[in-house]
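Every protein chain of the complex appears in place save one, which is left out.
Now for chain A:
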Amino acid sequence: MALNPRDLNKYRADARAGHKLMTPEERLKLFQPYLPPPPPRSRSSSPRVDEITNARSSSSSSSASASRTRQDRKTRLGVRRFLLRQYHQLVFVIIHIFFSVYIRLRQAYHAVANRFYSVYYYHHRTPELIRRDVKGLRKLPKHLSVILTLDDQGRRSAGLERLMNEVADVAAWCASAGIPELSVYEKTGFLKEFLPETHLAISQQLRSYFGRDRPSLSVRAPHMPAIESARSSSHLHGSAGGGGIGSSSSSGDEDDSSGFHLSVLLISAEDGRDSMVDLTKTLAEMSQRKKLKPDDISMELVDAELTESIMSEPDLLILFGPHVELSSYPPWQIRLTEIFHVPDNQGVEYQVFYRGLRKYAQAQMRKGR
């Protein structure tokens, strides 16, 4: 229990003097009233308690037989415990009733607020608007990571299409804001199987945002070759080569976007713990062949390997879910990543993205100092 102010002051005075003011006995006496009863778990201690109660009861009522009083005590204790339990359960139910009312209210409030934000901050598919939003920010993440979920309601194809649209949206926002690296985490890894399709979806989205003068794009997944597209001349439109020249000539007035390259990385649960397990396997094999001593394994080595084969540490992680749950996100890489989520939010929206960037700009890094 929380100490009452008098005892707390006594304790603090003692602590300030390096615990030399009081003897251990005095200190124990100070804490005694706050301690819970000795745990009933150990069977060895229960006879002792019984003896005490027995002694007390026999002294108070000498007429009753010792065994009967003991039983009497026990049942009364049982009844009391039972009542206490019922009481606690009642309070528990009440707490949860109130809490579910509270959380409904909170969700409603957040839903309204999010609606407001999404009207207030809207991109209108114009990079200029996004750029204007971002302009005031002190710093931007170099590497942004998002967690998306595959909404697997029966049919996979519908979920996949939605997921691809979401990826394309986020990628377009990143390109507009000037974030060069985006990693998209999706737990099942379903998206990775559709690398070319994802590339197509993103480049179409970029076209609808930027028109002819769009940034170059590469989409890749760990251990898979990247799909690149040169700036403004995607391999889908072989005739767009002229546009490429046009954009490079117009780079004078739009140097922000035209020299810009966006790389999108798709990762999944297997790039998390499993990749570390794979690394361990390789290291163990090397060690078994005496190519490496276990002492050679350092943080730098592991970091270099994981950065090389999976990805570097993202600066900002945006979750579009209602609460923070990492769901098997790569553990090594999120060391100092700023984690952003909007409470009770559902769905991928620009306002979440923008607020995440704003939050990141305000955050300060101390690194334990």
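Convention: a residue touches a chain if its C-beta (ideal position, glycine included) is under 8 Å from a C-beta of that chain, and two chains touch if they have at least 3 such contacts; residues count from 1.
The rule is simple: contacts and distances are computed from a predicted model.
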Not counting the visible chains, the remaining one has a UniProt entry; which protein name from "Radial spoke head protein 9 homolog", "Mitochondrial processing peptidase beta subunit", "Splicing factor 3B subunit 5" or "Alkyl transferase" does it give? "Alkyl transferase"
Among A:N165, A:S327 or A:Q346, the residue in touch with the chain that has been omitted: A:S327
In the whole complex, of A:L77, A:V91 or A:V112, the residue touching the missing chain would be A:V91
Filtering A:E197, A:E228 or A:E338 for touch with the omitted chain leaves A:E338
Using the touch rule from the top, list residues of chain A that touch the missing partner. 1-2, 4-6, 12, 15-16, 18-19, 24, 27-28, 31, 35-36, 38-39, 41, 84-85, 87-92, 95-96, 99-100, 103, 272-274, 276-277, 279-285, 287-291, 294-295, 297-299, 302-303, 323-329, 331-332, 334-340, 359, 363, 367-369
